[in-house]
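Note that one protein chain is taken out, while the other chains of the complex remain in position.
Order of writing sets the chain letters: A and B. Residues in each chain are counted from 1.
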Amino acid sequence: MAPSPEPSSATEAALDSSAGADGGFRVTLDVFDGPFDLLLTLITKRELDITEVSLSEVTNEFIAHVRALGPEHDLDESSQFLVVAATLLDMKVAGLLPQGELVDAESVALLEARDLLFARLLQYRAFKEVSAWFGRSLVREDTRHARTVRLDAKYRDAVPELVWTLSPQDFAALAMLAFAPKEIPHVGLDHLHAPLVSIREQAAVVVTMLRSSGSLNFRELIAGVDQPGIVVARFLSVLELYRHAALSFEQVEPLGELTLRWTAERWSDENLATLGADYDR
Amino acid sequence: MTDDTTSEFASDITRRLEAIMMILDEPHSLVSLAAAVGAPVPAVRQAIESLVADYDGMTGGPKRGFELREVGGGWRLYVREEFDDLVSDFVGTQAPSRLSQAALETLAVIAYKQPVTRGQVAAIRAVNVDSVVRTLLSRGLITEVFTDPDTGAIHYGTTDALLVNLGINSLDELPHISPLLDDGADGFAGESIR
Partner (left out) sequence: MTDDTTSEFASDITRRLEAIMMILDEPHSLVSLAAAVGAPVPAVRQAIESLVADYDGMTGGPKRGFELREVGGGWRLYVREEFDDLVSDFVGTQAPSRLSQAALETLAVIAYKQPVTRGQVAAIRAVNVDSVVRTLLSRGLITEVFTDPDTGAIHYGTTDALLVNLGINSLDELPHISPLLDDGADGFAGESIR
């Protein structure tokens, strides 16, 4: 993993063409140039091989697109992208794995997994598309007027007399019942997860270690840690610190040693308080 | 104006009148109806006369189950009198003599939170209360207290009929309910709950 600090040429290209004809997100790739939605359509129709699509390029372009639109931009589109990007990534993993003859159960399972991912993507798109019909129909019916008029007194008299059996105390008890907050019942899943690890706490550890020694490799940074969650949190905090330009790193070859260097000119512990806020949800 | 245009114009007013009549709750005067359909009063008077004759079966069509009648200086659609018994019987079978649990809970919320809008009651009960509020209105247990001039939201309150049913003289005699509930999800301000 070697994120390049300077913007790639693909990012710049996307900035130019980020607004499609419909104002939506547009991608420019070697194999494809057009609105993001169309990219998905092509992939789901298998006219474009998912292995040809560089997810990192699409992601770069999208981030550039969102930046260009500014912070007040529609959260919907951003979150939609996350759903789709996750699916693309899944598809890509399935797509990159070798596809042999259907000889063993593993391959069959793999194909099924791949189809499942296509199905999920298609399903999500189908519901998204049909939701437009719901929107249109609801708006149209909102403007319709059904006859609703109060019942004339002479007909009201035909209504059987109300049988009332509640005492004021019963009535108050009923009110208590009605006012009791109605939480939608929720099945807790907390017990299924490992204890939470705080990125902020781990970042504090990383900052302390790096500031005292100036330079460390990642292996040293996680020496003695046996919980995978802490390793992941330390790695994420390294990425976050990199985003804050508090450190730099070097990796000579892919999967090679990762050397980290403390480069922050100004650093206060206040920076830690907001670190990794993206992970809070 | 040729005769054809005149009668087409008249027929247009008539259809517009029919549309407005569908949603009228109480009789409206000729002037008010003229404003509603955007036509001069004499034309509206003529259109009404033609509709009355039409619904009465005097113009070749059937005699309708409803009629257009002038009552107290205004016009409105009514069930034709000969079907009154039919309608009374139907209404009688539709309304149960006891309130449902949903209706009672909604009534309790309105009693303790009044004046309150339907939306606020719906938020507290976490269900739609439109039809239940209609039932309570038709039973005379609640009434429209006022309409917010800005939002147009109708605020409901309880009636003396509820007090009579509960056997109390005023809302002050309603039992206090636990102040513990005051800090509920919907933010009942301070001690607004009796």
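The definition used in the following text is that a residue touches a chain if its C-beta (ideal position, glycine included) is under 8 Å from a C-beta of that chain, and two chains touch if they have at least 3 such contacts.
Just so you know, these numbers come straight off a predicted model, no measurement behind them.
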Item to check | Residue touching the undisplayed chain, where the options are B:101, B:128 or B:169 | outcome: B:128
Checklist entry - What chain A residues would touch the chain not displayed? => result 76, 79, 82-83, 86, 111-112, 115-116, 118-120, 122-124, 126-135, 137-149, 151-152, 155, 184-187
Checklist outcome for this item: It is residues of chain B that touch the chain not shown, namely 11, 14-23, 36-37, 60-66, 77-80, 83, 86-87, 90-91, 93, 122-123, 126-128, 130-131, 134, 151-152
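One rule holds for everything that comes next: only the chains that are shown with their structure count from here on.
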Checklist entry - What is the distance in Å between the mean C-alpha positions of chain A and chain B? => result 47
